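Worksheet for the structure shown next.
Apart from one protein chain that is not included, each protein chain of the complex appears where it belongs.
Order of writing sets the labels: A and B. Residues in every chain begin at 1.
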Amino acid sequence: MNALPTSSLAMVRTLGLVAAICGALVVTAYQGTLASVEANRRLALEHAVFQTIPGAVHMRAFVATPAGIVPAEGAPAAAGERFYAAYDAGGRLLGIAAEAAAFGYAGEVRVLYAYDPAREAITGLTVVAHKETPGIGDKVIHDAAFQANFRALDARLNAARTALANPIRVVRHGTKRAPWEIDAIAGATVTSRAVGKAVNASAQRLLPLLAQHIEALRQAGGENGP
Amino acid sequence: MNAQPARPTPMEEFLEGIWRQNPVFVMVLGMCPVMAVTVSAVNALAMGLATTFVLTGSALLVSLLRGWVPREVRIATYIVIIASFVTVVDYLIQALSLTLYTALGAFIQLIVVNCIILGRAEAHASKNPPLPAVLNALGMGLGFAIGLLALGSVREVLGAGRLFGLALFGADFQPWGVMVQPPGGFFVLGGWLLLFNWLKKRQGRLQAERGTAHG
Partner (left out) sequence: MSTTRLELRTTPHIKAGRTVEQIMRAVLLALAPVCAFAVWQYGLSALALIVTVTAACLATERLANRLRGEASTLGDASATITGVLLALCLPPAFPLWMGAVAGIVAIALGKTLFGGLGHNVFNPALVGRAFVQAAFPAAITSWVPAYAPDRFTAFIPSTLTPPLMQPPDVSAWAQAAVDGFTGATPLARWKYDNVLTPAADFFAGSVAGSTGETGAVLILLGGLYLAARRYLDWRIPVAVLGSAALAAWLFQLWAPERYPEPLFVLLSGGLMLGAVFMATDMVTSPVTPLGVWLYGALIGVLTVLIRYFGGMPEGVMYAILVGNALTPLIDRYTPPRAFGTGGRR
């Protein structure tokens, strides 16, 4: 190679040139993929929501704040509780889906649960992400008996509409007595508890904020039909 | 300049990384993604191809710029180039499939620190014209992808009873939980290294025998 020391100018020139080429490369890739990346994101979320609320074909994202509910588009990121209202083809409100998370056996368990305002009950649950032991903790995804807990899990509010009338809680396998109790999976108690804890915490925050505005959500399906 | 040894043919350049210098089985480089993303054949293949893309793209650019890059700033230049290709592949995978993107997780971004790539840029691409550089990088990338696929297939078959998502043993299959966890990666890699070294040793022995027979 050359024995002469390289001039600073040459170094700056090379780095500038490389940075320009690479910058162009990255920007092109970003612009070229932006549309499909966003479409993918929306599809993944919709897929999860529609899976949790059967029959839904259309959804809108909202944020619930103490001041009321606002559409999620344009709302400040950390303004309140984010949730999704799901509608059928005719624009009828089928239910509300929200994400909840709690720490399980090996990491965070994230779930999406469906709430039916007409029945005041939780009507479905999908596990979005988890790190639980395969064969034990991951039973919460498919275990039929466990999933049956979420077909009509009581989530009525108290008289003052400030919290759930009966906190949702996980009980030991085979000891479910009340409609707001979740029967844990035998051998996967820790993960079951995490799911219950997550749903309870989220419902306690979200449902009181939502209570006044269910009617508004029903209307919202009409203005933005499929 | 010193007298160079005979230039390898394009085919030799390409095959270098697939057999003689296979990154996974011979050089045992870039083990972080090898362990982390090979829980299924699809993930392994996607990771291998993404790495191949970054390897080939950066090799081409580094080789084209090799006359202009001063020694003092060469590492900085290579890293910028590699990081750009990693960013590009990151967007591409997001656009292709979010499921794949979440499955591969941080390991897409971590391609940037995969030592094979900087190693090839420094040791090969910066000293060779574009064609050999690209061929060599392509071979290395495919060799890496083959290695990942070898691990991913075994781990998916034992860990989930599937290959490329197709169920092989029916609904009653008992998944081997350990295979989709990090220790399983080490077990399977160990098994492959054992097989690969045994093959190489046998090949060497056979060649030696042939040599003595002819000599």
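Simple rule for what comes next: a contact is a pair of C-beta atoms (placed from the backbone, for glycine too) under 8 Å apart; a residue touches a chain by one contact, two chains touch by 3 or more.
Every value quoted in this text rests on a predicted model; they were computed, and no experiment measured them.
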Could you tell which one of B:117, B:146 or B:179 touches the chain left off the display?
B:179
Touch as defined at the start, partner being the missing chain; which of A:25, A:136 or A:214 qualifies?
A:136
Contacts of subunit A with the missing chain: which residues?
105, 133-136, 172, 186-187, 189-190
Residues from subunit B at the interface with the omitted partner, ascending:
161, 169, 172-174, 176-179, 181, 183-184, 187
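Heads up, the rule we're going with is that only the chains that are shown with their structure count from here on.
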Could you grab the centroid distance between subunit A and subunit B? Build each centroid from C-alpha atoms only and quote it in angstrom.
36
Subunit B partner, complex, touching residues on subunit A are 1, 6, 10-11, 14-15, 17-19, 21-23, 25-26, 29-30, 32-33, 36-37, 40-41, 43-44, 129, 133-135
Show me the residue ranges of subunit B that touch subunit A in the complex, using the header's touch definition.
61, 65, 68-73, 76-77, 80-81, 83-85, 87-88, 91-92, 94-95, 97-99, 102, 159, 175, 177, 180-181
